[in-house]
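All protein chains but one are shown in place.
Each chain carries a letter (A and B) given by its place in the written order, and its residues are counted from 1.
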Amino acid sequence: MMPDIETFWRDLNLIRTINPLVLNITNYVVTNNTANALLAISASPIMSFAKDEVEELVGLSAALVINVGTLNAGDIEVMAAAWAAANAKGIPVVFDPVGAGASRLRTDTSLSMLGKYSPSVIRGNASEIMTLAGEAGQSKGVDSSQSAGSAAGIAQALALVNSCVVCVSGEEDMVTDGNEGYRVCGGHEIMPRITGLGCTASAICAAFAAVNKNCLEATVHGMIAMAIAGALAAKKSDGPGSFQMHLYDALYSLTETDVERFMEIYPL
Amino acid sequence: MMPDIETFWRDLNLIRTINPLVLNITNYVVTNNTANALLAISASPIMSFAKDEVEELVGLSAALVINVGTLNAGDIEVMAAAWAAANAKGIPVVFDPVGAGASRLRTDTSLSMLGKYSPSVIRGNASEIMTLAGEAGQSKGVDSSQSAGSAAGIAQALALVNSCVVCVSGEEDMVTDGNEGYRVCGGHEIMPRITGLGCTASAICAAFAAVNKNCLEATVHGMIAMAIAGALAAKKSDGPGSFQMHLYDALYSLTETDVERFMEIYPL
Partner (left out) sequence: MMPDIETFWRDLNLIRTINPLVLNITNYVVTNNTANALLAISASPIMSFAKDEVEELVGLSAALVINVGTLNAGDIEVMAAAWAAANAKGIPVVFDPVGAGASRLRTDTSLSMLGKYSPSVIRGNASEIMTLAGEAGQSKGVDSSQSAGSAAGIAQALALVNSCVVCVSGEEDMVTDGNEGYRVCGGHEIMPRITGLGCTASAICAAFAAVNKNCLEATVHGMIAMAIAGALAAKKSDGPGSFQMHLYDALYSLTETDVERFMEIYPL
């Protein structure tokens, strides 16, 4: 069944009621943005970089985000410990392979963790997803050189191999579990010009996965929230600085009317 | 004597004149916000994560903030070295036990440091303060599950045990040295929806403690600055993104008229 206004609105209201705790082992560039986006949508974020506490924090959390945007040896251990604990506890894990393809460290660490632990959702840009699927992704640093559309078949294959949902974000977002899939449209072309909006999307998907066991639906809902909030923010913005500010405001005050006006989703 | 407009205004003007250097050993989520809030109120922030330099930096500083929001082994050593140096030099230390109660690492590290070093001020939410006092704080990650009011007696006891000022922030803020105490009202209900405003409050209290040896008064002044700036920012905001921006602007341009209109303080 295709996610729709009703399923989206139900899950958003669940987040707003339950305020699920989302644990983030993420990069140093986006800690603040990620926390603010999660708070804006009414989730409760916690960040950790300590191996000594992540198992315990996983035990309190409803979802986990693993983001490799500024890897170092210590953080890799923290990620592994958190991911293992999340798998053991059965809480959803959203994996964001920031910069996979840009360095062997990022590619190898991502592949190695995917070999050992199970993601619920992998969300990346086309270059990153192609890299994880073993294709030369031609990434340019952390920015994609590929369109999301060009990665469709590869995303489906990657989803099947990892028994998870794969989301390729771009001008249009593509979400698939390998069998069923959707395109989410909306947002705005300025979004790649604000750092960490991909990371933000991953965290928002985790908030939805925290309240919906159907990870395909949850991920679609997360990308819809970003697309609608992005479209609303763009209308009020004069550039990337004001866009970032309005995006938090839009995530915070998203109404059913906004969803009716701006939600755009198609079968793949 | 109850802090009043005159004492507040005197201290704010001292900060604006002296620009006291405030050293922050803080978490990775709020480094930027903390620095901007301190600059907005005319203090001069410096951040460090290096054991090799903190003693020296303490020697230059007028106040120290220790914040355990993203602990790791290295940072704990840095905090210990800085705190010991601050105690030796006699400069005020504001301790922010972010997430105490959420993990043993945060709880134990906080208690262990409080056992070894003397804080001038402990500022946290109700869950964190109750945890430090040995009560089950029922924290939810880094967000409180308790109201500030429910922690009043516990805060007084904690203040007496540590011979320091304790501030429990929440809908109303409570500040006590164990004997004398005040409630600071104001701010806005959106404030918990922006990450790191508690951390920001701790840093602002440190700026006031840098210019006023009476830590009870300084802490009340810091919380008043946050409450007034928060009330002003909320009037201009459409959500948490714009609130954050207006908060810096309000801290920057706080006038005597603002203080007259919005300052609300009561004996405990």
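FYI, contacts are C-beta pairs under 8 Å (C-beta built on N, C-alpha and C of every residue); 3 or more make two chains touch, one makes a residue touch a chain.
Note that the structure is a prediction, hence the values are computed from the model and not measured.
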Where A:Asn87, A:Ser150 or A:Thr195 are the choices, the one touching the absent chain is A:Thr195
Out of A:Leu14, A:Val29 or A:Leu160, which residue would touch the omitted chain in the full complex? A:Val29
Among B:Tyr28, B:Tyr182 or B:Phe262, which residue is in contact with the omitted chain in the full complex? B:Tyr28
Among A:Ala37, A:Ala102, A:Cys167 or A:Ala203, choose the residue that contacts the chain missing from this document, as touch is defined above. A:Ala102
Hey, which chain B residues sit against the chain that's not shown? 19, 21, 23, 28, 31-32, 35-36, 39-40, 42, 44-50, 52-53, 56-57, 60-61, 74, 244-253
Touch residues of chain A, complete complex, unshown partner: 27-30, 32-33, 69-73, 99, 102-106, 140-143, 192-196, 237-242, 244-245
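Throughout what follows, only the chains that are shown with their structure count from here on.
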Counting in whole Å, what is the centre-to-centre distance of chain A and chain B, each centre being its mean C-alpha position? 33
